[in-house]
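Removed: one protein chain of the complex. Kept in place: all other protein chains.
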Amino acid sequence: MLAGGMAIAALLIYLSVMLIAAHVGRRRRGRIDHHTGMRFILWAGAIGPTILLLVLLLTALPMMRPIEAGARDLAIDVSGEQYWWRVRYRPPGGPAVDAANEIRLPAGRPVLFNLSSPDVLHSFWIPGLAGKMDMIPGRTNRLVIRATRPGRYRGACAEFCGRSHALMRFTVVVMEAQAFDRWLVKQAAPSPAALAQSDARALFRDYGCAGCHAIQPDAIGRRSIGPDLGHVGGRGSIAAGVLPNEEAAIAGFIRHPERTKPGIAMPSFDFMPEADARAIAAWLRSLE
Amino acid sequence: MSVDPQDDPAVRRAQADRLSAVWASPKGLFLRWTDTNNNRVGAWYVITAFAFFLFAGALALLMRAQLAMPDNDLVGPSTFNQLFTLHGSMMMFLFAVPMFEATAMLLLPQLLAARDLPFPRLSAFGYWSFLIGGVFVAGSIFFGAAPDGGWFMYPPLTTEPEQSGIGADIWMLGLSFIEVSSIAAAVELIVGVLKCRPPGMRLNLMPLYAWYILVVAVMILFAFPPLIAGDILFELERLLDWPFFDAARGGDPLLWQHLFWIFGHPEVYIVFLPSIAIFAMVVPTFAQRHMLGYAWIVLAAVGTGFLSFGLWVHHMFTTGLPGISLAFFSAASEAVAIPTAVQIFVFIATLWAGRVVWSTPLLYAAGSLAIFTLGGLTGVMVAIAPFDWQAHDSYFVVAHLHYVLIGGTVLPLIGGLYYYWPLLTRRKLSDRLGKIAFWLMFAGANIAFFPMHFSGLLGMPRRVYSYPEALGVGGLNLASTIGAYLFAAGMAVIVLDLVWPRSHPPVVRNLWNAGTLEWLAETDDTNWGVRSVPIVLSRYPLWDDPDFLRKVDEGRFYLPDAEEGKRETLVTSVIDAVPIQVLRLAGPSIIPLATAVALGGVFILTTFHLYLAATISGIVTLALILFWLWTGTGLQPEKPEKHVGLGLSLPLYISGSRSAGWWAMFITMMGDATAWASLVFGYFFYWTIHPVFPPAAAPGLAGPGVFWPMAAMALILAGWIGTIAARELYARGVVLAARLTLVAATLLSLAGGLASLAGPWLHGLDPARHVYPAIVWVLASWVSAHVAAGIIMQLYCLAGSFAGRLTPQYDGDLRNITVYQHFLALSAAITFPVIGLFPEVAR
C-alpha cells in the first residue's frame, strides 16, 4: 500500500515536472518576469517539497514498528552459510527440529526469526512475505513475519556473499496452522527409512557423507556441518533451491557439486560410481 | 589624461610574446610529459577518465550479455563478480570523481581568469597518481586478479584471504592511492576558488560552477578520509591480522559499513553536483539571461553538501539497527530532496524567464532532467525504511542509482562536452551526431533501467550472475540488455564524433554567446589563460560590459606582461577578492611524475607483500617530496613587490593566513583530522557494541596505562608550544633563540612520539588477539606517525633557516608547519585521554 501510494504520487509529480518543462521549452512568448520566477522557485522548489516530504515521512514512520512475537510463538533460527541455510525450529514447549534450505510457516501466526551467520554477511529475504534482514557474524538479528496466505514463496540471499551468492536460495511453504503443527511433530521424529538398515544407508556412511551431513533426529550424526538431511525427501528442491529434488539431480550433485555451485565447501565425489550415487540419492529421497 | 602604454600595439605584442614564451608547453617526446599547465594536465585527466569510463561501460555490457537469459553461462560467477566489482569501483573512483577534478581543473582557472591553479605541480602529481593507480586496478582483470567483493568491499568476505585473493588488496591499496590524489585535487580546487579569483569578483559574483566546485571539494575533504581510515583498518586486518572486522575477536563488520557509507553517500553528491554545475553554466547561456535565483543555487549546493553527510545509514537499513536510528536517517534522506528540487526548479524558472535557444547541450540538459527526476523520486521512496526493506539490494536499487547517475552525472557531462568542446579545441562537434547519440542513449537508458524496477520488486537480488527462469524476470532482463546495448551504441556515436577528423575552419570565439569568463579563451593556441586578469564587476561580465573582451585582450587589466619571465597569477582575499599578492607558479618539472611513480611503488609493492622494496620506494618518495618542496616552494623573490598594472603594486611573497600555502596546509589538515576522528569513532564504536570494553585484563589485553599516554600528551603539547614560540621569536628577528627553541620543540616532539608508542609496547598489547589492543595501537601509531612527519617539518625549517631560505621576512614555511602543529596538538589532546583515561572511567 505504501509502495503503491508512493509510486502513484511519484508518477504524478514526475508528470507535472515534465509538463512544466515541456511548456517552458516550447513557449516563444509570455516569458515570466523575475518576481514570478522567484515565487515559482519558492513554492515549487522549496515549500511544496517540504510539505510533501513531511507528509510522506509522518505517514511512513509508524509503519516502521515491527510486528511482535511473544514467548509462546514459534521461533526459527536461521543461519546463512556459504551457500545454504541452516534452519532450526524452536516451537514453544516442544523439541527443537533441525532442517535446511526450506522453511515451513503456519499461516496467521507470528513467527520470530533469529538470523545469524558464522562466516560472511548474508541477507534473509522472502520478497512475497517481508522485507529483508541482514545476517551478520557476531550479531543475531530478529525478524518477525506473519504469513497470511498458504502457498509457496521464494526466498533468496540478498547480500553478496561470494561466488555462489546467486545460488543461495530457499523455499518457504506457508501451511494452514493445524497442518503445520502436524508436520512439525512428524519432523521431530526420525524418518522410518533413516533408521532401517539398507545398502544405501551403508554407502552414505562409508563414503563419509555422514561426516558433514547429519540425518536428524536420532539417526546419524549430531550437529551437521553441511545441511541436515533428516527429512530431505520432503523438500521441494535441493542445493539451496537450485536443483529439483530428483534422483538424477541429487546423484549428479553428489559427484560434481562444484559444477552446480562454484565455491561450495562440499568436496566433489567424482570417483563415486554412478550406481552408488544413484542409490544414495534414492535413499535420501525416501527420507520423508 | 595620461597615455595608457597599452594603447601601443607594439608594446602589447611584446608583452604577448613574453607571456607566450613563459607559458609555452615543453615540447618533445619525453619533455611534454613534464608539463604542469592546467590546460594540458586537465586534458590528459579528462581523456584518461573518459577511457576508464568506456572500459567500465564495456564491463557492464558483458554483464548484461550474461544476464540476457535466465540460467545463462556466458561468463562464470568468478568472472561476473570481478565484472560488477570493477564496473562499480571504476565508475566511481576512476571516472566520476576524477572526471569532476579534471573538468574543474580545465575550467576553473578559465572561469576565474586565473592563469593556472595555485599548485600546478600538485595537479600534475594528482594526475600521474590517478593514472598509475587506475591502470593498476583496471588492469588486474586481465590477470583474473581483479577485486571481486563488490565496490563496497564488505568484510568479512573481503578480509579473509581464503575468501578473496589479491584482488581485495589491489582494490584497497590501488584506490587508496587514488583517494590521496583526490584529496590533493580538493585542496587545490578549494584554494583556487577562495584565493585565485579576479579582483572585484566578490563571493556574490562567483560563477555558480565555482560555488559547486567549492562545495564538492570541501565534501571530498570530509568524505574521503573516513574511507581512508577504513582502508587502513582493512589492510591492517588483511596484512597483519589485526581483527577490526572479525567478530570472533571482538571486531565488527558493521564498523566498515559505517566508515564506507560515511564516505559512500556524500560520494553520490560529490559526483552529482559538479555535473549539475555544468548545467548552471549551460542554462543561462541558452536562456540568454542571468540565472534566476543565484542565491537559491548557492543554498542548494551548500545545503546538499551538509545534508548528504546525514544519510549514510540509509544504506544500512537492513542491518538490524534500532528503529529510532533508522528514522533519523530516513528524515535526513527526505530533507536532502528539498535542495535538489530547488535546483531543478531554478533551472526551469531561468529558462522560463529567458529566451530559450535550442541546442545540443540544452537537449542533453532536458534529457538529464527527465531521467534524473525519476531517479530522484525513487530515491525519496527508498529513503522510507519500510519500502527500502524490500527494495534494498534488489534490482530496484540498481534502477534507482543508474537513473540518478546517468541523469545526474553522465548525460550532463556529455552535454558539457558538446558545450565546451569549442572552447577547448576551437572546433564544434556535430549537432547531428550529438542528437542521434542523445536519442540512442536516452532510449537505451530507459529501456535498460526502467524494467529493473520491476525485476527488483519481483525478487531479483543484486549482484547475481544468474537467475532462475521461474522467477519470471527473463523478459525484463532481456529488455535491460537491449537497452544497455542501445546506450552503448549512443556512446559509440559520441566517440565517433570525437575522433572524426574535421576540416571546417575554427569556430568563432564565444560561440554560444555566453556571459562568463571562461569564454575569454582565445581561439589561437595560447597557454596563458587570459591576456590580462580583469576586474570583474558583475556575474556575467561578457554580457554586461560590451567592452570587456577588448579591454582584456588589449592587456588593460592586471598582469598583462611577464617581465621577469616567470609564470604568475593573482592572489586575492577570500570574501571580497581584493588583490593581495602576485603568486609565482611552478613551471614544468619531472618531479610530480617521479614522485607519483615512487609513491605508486609504495602501494603497489605492498600489494604483493614486497615490504622491503615498498620501504625503499617510500624513502625515495620522501626524498623526492623534500626535493620538490626545497627547490620549488616558498622561494624568495628577487624583489619584494612588483607593478601589476593599473597603478597597483603587489608583494611577491606573503606568509600566514593570507597566503595560498597556509590555506593548503589548513585544508589538508582538516581532511587529516577527519581521518583521525574516524579512528576515534572506531574506538567508541567498539565500546558501544561490547558490554565490557576495554575487556577484562588478560595477557596482551591490558590497556596502555595512564602514565605513558599522559607523558606523550604533555611532551607533544610542549613541542607544539615550542614551535609556536619559535615562530613568534623568528617573526621578531630573534633568529638564534628561535632556532634553539625549534630544536627543543623537535626533541620534545620526538620524545612525545616515542612515549606514545611506549604505552602499548611496555604493557605488551597484542593487536592480533583482540580488537581492543588493535585499536589502541592504531590510535597511538597514528599520533606517532604524525609526530614523525612533524619532526621532518621542524628539521626542514631548521635547515631552511641555516640555508637562508627561511628568514624573518620570508617565514611562510614556519607559519605553515605551525598550522600542522595545531592539528597535531588537537589530536594528541584527545587521543591520549581516550586511550589512557577512558578505560579508567569505563570500568
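Order as written gives the chain letters A and B; numbering starts at 1 within each chain.
Definition applied: a residue touches a chain if its C-beta (ideal position, glycine included) is under 8 Å from a C-beta of that chain, and two chains touch if they have at least 3 such contacts.
By our rule, contacts and distances are computed from a predicted model.
Which of the following is the UniProt-recorded protein name of the chain this complex doesn't show: "Acetoin catabolism protein X", "NADH-quinone oxidoreductase subunit H", "Transmembrane protein" or "Branched-chain amino acid ABC transporter permease"?
Listed in its UniProt record, the absent chain's protein name reads "Transmembrane protein".
If the hidden chain were put back, which of B:V187, B:I213 or B:V298 would touch it?
Within the whole complex, the residue contacting the unshown chain is B:V298.
Which of B:V536, B:I667, B:L757 or B:M793 touches the chain that is not shown?
B:V536
Of the listed residues B:V574, B:A613, B:M670 or B:I721, which contacts the missing chain in the full complex?
Residue touching the absent chain, from the options given: B:V574.
Pick out which of B:F143, B:F328 or B:F802 touches the chain that's been left out of the picture.
In the complete complex, the chain left out is touched by residue B:F328.
Out of A:P66, A:P118, A:P150 or A:P190, which is the one that touches the chain we can't see?
A:P66
Hey, which subunit B residues sit against the chain that's not shown?
200-205, 290, 294-296, 298-299, 302-303, 306-307, 309-310, 313, 321-325, 327-332, 334-335, 338-339, 536-539, 574-576, 688-689
Could you please point out the subunit A residues that touch the chain left off the display?
Counting over the whole complex, subunit A touches the hidden chain at residues 34, 46, 50, 53-54, 57-58, 61-62, 64-66, 68, 142.
Here is the rule we go by: only the chains that are shown with their structure count from here on.
Suppose each chain is reduced to the average of its Cα coordinates; what separation in Å results between subunit A and subunit B?
Taking the mean C-alpha position of each chain, the two centres sit 40 Å apart.
Which residues, counting only subunit A, touch subunit B once they are in their complex?
2-3, 6-7, 10, 13-14, 17-18, 20-21, 24-25, 27, 31-34, 36-38, 40-41, 44-46, 48-50, 53-54, 56-57, 60-61, 63-66, 119-121, 123, 125, 127-128, 130-134, 136-139, 141-142, 154, 156-167, 169, 242, 262-263
Subunit A touches which residues of subunit B in the complex?
Per the touch definition, subunit B meets subunit A at residues 76-78, 81, 149-150, 154, 156-157, 160, 163, 247-248, 251-254, 292-293, 296, 318-320, 323, 326-327, 330-331, 334-335, 337-338, 341-346, 348-356, 358, 366, 369-370, 373-374, 377-378, 380-381, 384-390, 392-394, 457-459, 461-468, 470-471.
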